[in-house]
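The complex appears here minus one protein chain, its other protein chains still in place.
== subunit A ==
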């Protein structure tokens, strides 16, 4: 049992995953006990063991040694093991470290006190090698799994934060939007939120050579990472559309449909709206791909405009049509993703198009100049900030 390379087994039984890198501290006043426990740990395949012989040394040893597990005697330091356990557990550095207490007094009361003080497990003395090894291994393996999960989670969270920043950079900056709107006699407000860290909504606004302004909004099916990747793809495709397509909404959607059809897997698609605001001609020229119906406001009131059209991606060769609406000074248009109309309130009622028309009318009455933020405040009051789906809302008005 004191061979150069101690076996990772007991009674000829394989004990499981290697624990050579794991560090254990044994806090026991008895030199005999320390030696016995150390031998058990060696049989368990644990090579890195430190000892603490008095209470004051334990915390220092744990920290210096970067311990993964502590074996602590209940009578350590003159009946001081239990308060010591509590003190270690309260220390944020050791909050997750398993503490296995060992006790010669095997009463349920004492065991309860140990657990209450933060012990992870209690084993009774005299300590049996098989039980000791099994329990120590169990807690070390569990700790290794938790640490692995935590580091995985931390990595994913870091990646998602970065991806989120990238996605937010994909949509136009408010200052740039305001400047563009100012130049072109428009007012534009936008809200862009993801239900997860990243999502499948995307929008942008472009200034055409002749001074007209194009507004593009799309919602990639699904949400989360897959939808976000498709949103990035769509953004790239949009930068490569043929000359003239930005002035011809139906042509733009036709072109995007063809390209998305080549790259999207079956079942994934985008809904989209592209509209060109022409202040010289007092009109809005637009095409849509199966998206929510934008809400047009003018002297006659509010109404949802036709947004029917084939989805982008699934159907090769689909045709899109251009539609025209008057867009005079004072008129305004709300373009939004289904995250708005499909939101449900506390009573599980869906907002719907009619509900959104009501919200818009209320927001206009309260804040006629810039109703979108008012609208979203009312929306949040009914539906909460916690989203089931990505949400985009863009409001464009003629000044």
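Rule of thumb we're sticking to: a residue touches a chain if its C-beta (ideal position, glycine included) is under 8 Å from a C-beta of that chain, and two chains touch if they have at least 3 such contacts; residues count from 1.
Methods note: contacts and distances are computed from a predicted model.
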item	value
Chain excluded from display, named as in UniProt, from "STAS domain-containing protein", "Phosphate transport system permease protein PstA", "Spermidine/putrescine import ATP-binding protein PotA" or "Acetyl-CoA carboxylase biotin carboxyl carrier protein"	"STAS domain-containing protein"
Residue of A:266, A:280 or A:299 touching the missing chain in the full complex	A:266
Which of A:29, A:80, A:141 or A:338 contacts the chain that the document leaves out	A:338
Chain not shown: contacting residue from A:127, A:198 or A:311	A:311
Subunit A residues touching the omitted chain (full complex)	219, 221-223, 266-269, 271, 290-291, 293, 307-311, 314-315, 318, 338, 342, 350, 389
